[in-house]
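There's a structure below that I have some questions on.
Coming up: chain A.
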Amino acid sequence: MVADPILYVALPLLTAFLLPIIGKINKELIRIVPGLLFAFLVYNSIALFSKVSATHTPIIVEIAGWAPPIGINLVYSSFTGFIATIISVLALLVWAYSYKFKKLEFDNSLKYFVLLMLVTAGSIGVILTGDLFNQFVFLEIVALSSYPLVAFYRGRNGAEASFKYLLVGGFASLSILLGIVLIYSQLGTLNMADIAAHIDEMPRNIKIVSFTLLFLGFAIEAEMFPLNGWAPDTYSQAPGPIGAVFAGMTAKAGIYALIRMIYTIFDFSGAFEILLIMGVITLVVSEGIALRQENLKRMLAYSSLGQMGLLMIAFGINTKTAVIAGMLILFNHAVIKSLLFLSSSFLVYNSKDKLIKDAYGMGKKLPLTAILFGIGAFAIVGLPPFSGFWGKLYLLMASADANLLGLIALILAVSVIEIVYYFRVVNGVYFKKSKTEIEVHKPRWNASLAMIILAAAIIVVGIYPNIIYDYLVNAADTLLDKASYISHVLPNLASN
Partner candidate 1 sequence: MKRIITILLLGVTGYFVADAVFSIPFGVDKLNIAKEYLLNSPEELKVANTVTAVVVNFRGFDTLGEVTVLFLAATGLGSILFRRRKYHTGLNPQREAPQASRIVQVGGKLLFPLILLLGAYVFIHGHLTPGGGFQGGVIIATGYLLLLVSFRKFAVKHSSLTWVEAVAGVTFAGIGLTGLVFGKDFLENFLPTGVLNSLLSGGIVGIIYVAVGFKVASELTGILDTMLSIKVEVDEENEEN
Partner candidate 2 sequence: MNIFTVILVVIGAIFMIVAAIYAISRKDLLVATIATSIISLVLSVFFFILQAPDVALTEATIGVALTTIIFVVTIRNTKRHEEEEE
């Protein structure tokens, strides 16, 4: 079978276009075909990623036969491939989970799966592409598929959340586009490697302004405080599995764009400090606010924002250890937060307001879901032997190496806050009596399977992290080596 990075984007789009017709053949196919597609993407990831890990050279895909910087190119390196793999596996699991998650009519399931495929394709596109404007287009695909997904259910305030997202997302796209315009006006190119190679030719004032604008735009997608007002709303109003999609995919796309810009495209050293400081603020504010949330999904959303802050801190420290920590946290966040979102939506399945107290007593009624939620909670606060621990340990080690003692103390203090609110929920789920009688909805076997796979990943990586360690190191090396990125994408640049 063929494996090509282009298929990450081309096939989901093709399938999305085809799906309405496929639905006319057999109605069940609209659910099955996306699954086949996601399974293929996972195969694609494994095939490509093992190749990249073995050779340590990125796969550069030219599109339309034009070598970069003329044409658009995709860069499948150890770094981007790692994230793409996470996303594709997550997409498969989310698909398995959402298969008949709710009883939806034909039209709605069709739309749901089309949107799911496109949000996946968009996120992977953002990560793989080597072209700044193309990244913008993919970000728009991600955004435009997120808006309807957030507003998917009518009984919730989805439209409100979606509109907020659209409003802030509009700022993001304006800002990114303006930044691209400024860069293009100076360098006449849109290829990231080309821009990176010539960034010092840009006048200082334009460089600063374009950097700031791009930073703002990507930071909105990466859910940096104070730009993340929309995020808790969207997480809490979207269908359950979509929370996992947002945490695991779209937020990853945003943070990827941000770090790619800071690490590769621009050469501002101060940018790392800004990222670090904003990460700290995001972390503290989000976790603090999560402390007294009454809405379960909102609490998870704020916690997710906190994790994004942690991610920003990791990438803001800018050392190899820190980048490894960042990759690990990225992995953890994708897996653990997805597990939490997926399991929590069964805990509060039939509750209207998704309050924490509606999940009380579910430990007895939904034992499997509750224990999976518990594993997620244990993992996210960083208790060994779950995978969350290694991310935290590495982040702390990186901060120690960078002499950021205060940061260590802060991260740990925030972890204590995390313990308080997560354990409160876990205790409630197991030991409190539910006051209101809410009908319990048992997860179907496919949903359980998806959650169990996530939990297994958490435990396996937690016990034996060496399983991904080499990939993380490769990814970190790839991200930090700006020169090799440029030389791989533009092999002729050095000779010219």
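Keep in mind that, in the parts below, contacts are C-beta pairs under 8 Å (C-beta built on N, C-alpha and C of every residue); 3 or more make two chains touch, one makes a residue touch a chain; residues count from 1.
How were these picked? Simply put, all candidates are chains of the complex that A comes from, given by their letters.
None of these values were measured; they are calculated from a predicted model.
Candidates 1 or 2 all come from the same complex, and the one touching chain A there is 1. Those residues of chain A that touch candidate 1 in the complex are listed here as 2, 4, 6, 9-10, 13-14, 16-18, 20-21, 24, 61-66, 69-72, 102, 105, 107-108, 111-112, 114-115, 118, 121, 125, 129, 131, 133-134, 137-138, 140-141, 144-145, 147-148, 151-156, 159, 162, 178, 182, 185-191, 194, 203, 205-206, 208-210, 212-213, 350, 352.
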